[in-house]
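As you look at this complex, bear in mind that one protein chain is not there, while each of the others sits in place.
Here is chain A:
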Amino acid sequence: MLSNRRLPDLKIRDLRDDYCEFELSNTDVSMANALRRVMLVEVPTIAVDLVEIEQNTTVLNDEFIAHRLGLIPLVSTAVHHMKGPFDDIGEKDFTDVELSLHVLCTSDDTQDVTSNDFILDHQHPEVYPVGYSDSRMQSEDAERPILIVKMRKNQELKLKAIARKGIGKDHAKWIPVATVTFQHKPQISINRALMDTLDEKVKEAFVDASPSHALSYNSVTKQVEVTETEAYMYDGEYEKMAQELHHPDLITITQSDNEFIFRVEGTGVLSVEDVIITAVDVLTAKLRNLQQALPPPEQNEGEN
């Protein structure tokens, strides 16, 4: 059993609040995919889940507005000490964050109702729409708020929106990221000896064969070099070109099955770092769960 055990390496290449690129190696595709899946749909966030509409005279109907509210990303740092509606709830736990909104259009022009019009829950001011800025302190550099509905004179929207903890599996509004993707790292090796037999023009044409520009031609050394391995898209263009030149061995490209490049794009709901760490936690918790549920390994197995 222990023989299969490997310790994955994680090398971070780029880490920003809403973007992360890292290299995961020394593990299997199943591991990589599990991580992707968990990041996508099992990292809990907060989103509007129940809307009580008191007054709605806008052009959009109640369900439509409720649906739109659900899709507004809420900053979910509070999610870690929040309980879901179906969890066991103790004395100090909270499940609901109550946002409210009341806008009445009094101007003759079209008025936008945006995520900035939300009145936050005074008990949980840390839950607010992404890009939220209080109407009293509008600043120039503030992000454009999210439009909910447009109003004309005398239209009114008054509602209470209850935000809850949830996961992307239940509804896409709880998905914490814009996208998570991984790709197998390509391995490109050029047959130098064979390549040297080609003349300059052919080399240049060879490099331009694929739109991915993974290879480049160095005019100084007169060599074809692998510049951007990861830009390669497995489009098979280089191999095709090699075939056409009657040198099928000119280039060998294979997929690595234990090196993966991950790219995570956040939405501002959680920092990408937070998403990744939570995802690993969730994944470990799942594995621990599984471990506990499985019967202990039988002893006679080792005797064989």
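The definition used in the following text is that a residue touches a chain if its C-beta (ideal position, glycine included) is under 8 Å from a C-beta of that chain, and two chains touch if they have at least 3 such contacts; residues count from 1.
Assume contacts and distances are computed from a predicted model.
Only one chain is not pictured, and the protein name UniProt records for it, out of "Sedlin", "Signal peptidase subunit 3", "DNA-directed RNA polymerase subunit beta" or "Thioredoxin domain-containing protein", is "DNA-directed RNA polymerase subunit beta". From the options A:Ser212, A:Thr229, A:Thr252 or A:Thr267, the residue with contact to the chain not on display is A:Ser212.
Although one chain is not drawn, the whole complex shows that of A:Asp62, A:Glu225 or A:Asp281 it is A:Asp62 that touches it. Across A:Asn26, A:Thr110, A:Gln123 or A:Thr181, the single residue that touches the chain missing here is A:Thr181. Counting the whole complex, the residues of chain A in touch with the unshown chain are 29-30, 32-34, 36-37, 40-41, 49-50, 52-54, 56, 61-64, 67, 71, 85-86, 89, 95-96, 162, 164, 168-169, 171-173, 175, 179-184, 211-212, 231, 233-235, 255, 263, 265.
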